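Worksheet: the structure to be examined is printed underneath.
As you look at this complex, bear in mind that one protein chain is not there, while each of the others sits in place.
So, chain A:
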Amino acid sequence: MQTLIFRTAAPYISSLMVLFSIFVTLRGHNEPGGGFIGGLIAASAAAVYGIAYGVPAVRKALYFHPMAIAGSGLMLSALSGVFSIFHGVPLMTGVWGSFGFLGATVDIATVVTFDLGVYLVVLGSFTSIALALEEREDG
């Protein structure tokens, strides 16, 4: 789709979507959201951008190969799960720690990194499928 309006709006739309996807992922613990849905939104953002500007532009914007993103996400999740055994608790137990940030106490956990891993896997896998399919159109 090469309409002027779409091409002009696409970068804004997709960057907003990426921002929103991160927001959705991070707030997932207390409000509706989470890594899976966040990853889907981010993948849609890549798809929107790809429809407007073509696959090479998306690949350039992503910098890494989408499958590499998915792979590192899977590793991040797995490592977050393994992390707990070094604390003497069974595999996949969430380990929590808190630190002060701008006067507020922030709780951070392996659960969050686990969810980020989910986000990356979903983003990477779906994007790579979508890109591979779009690419054949060009070729």
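Here is the rule we use: a residue touches a chain if its C-beta (ideal position, glycine included) is under 8 Å from a C-beta of that chain, and two chains touch if they have at least 3 such contacts; residues count from 1.
Following the convention adopted for this analysis, contacts and distances are computed from a predicted model.
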item: Omitted chain, identified by the protein name its UniProt record gives, among "Na(+)/H(+) antiporter subunit A", "Glutathione import ATP-binding protein GsiA", "Amino acid/amide ABC transporter membrane protein 1, HAAT family" or "Trehalose transport system permease protein SugB"; value: "Na(+)/H(+) antiporter subunit A"
item: Options A:Ile22, A:Ala57 or A:Ala109, residue touching the unrepresented chain; value: A:Ala109
item: Residue among A:Ala10, A:Leu62 or A:Val118 touching the omitted chain; value: A:Val118
item: Where the missing chain touches chain A, by residue; value: 24, 28-37, 40-41, 43-44, 47, 67, 70-71, 73-74, 77-78, 81, 91-92, 94, 96, 107, 109, 111, 114-115, 117-118, 121-122, 124-126, 128-130, 132-134, 136-137, 139
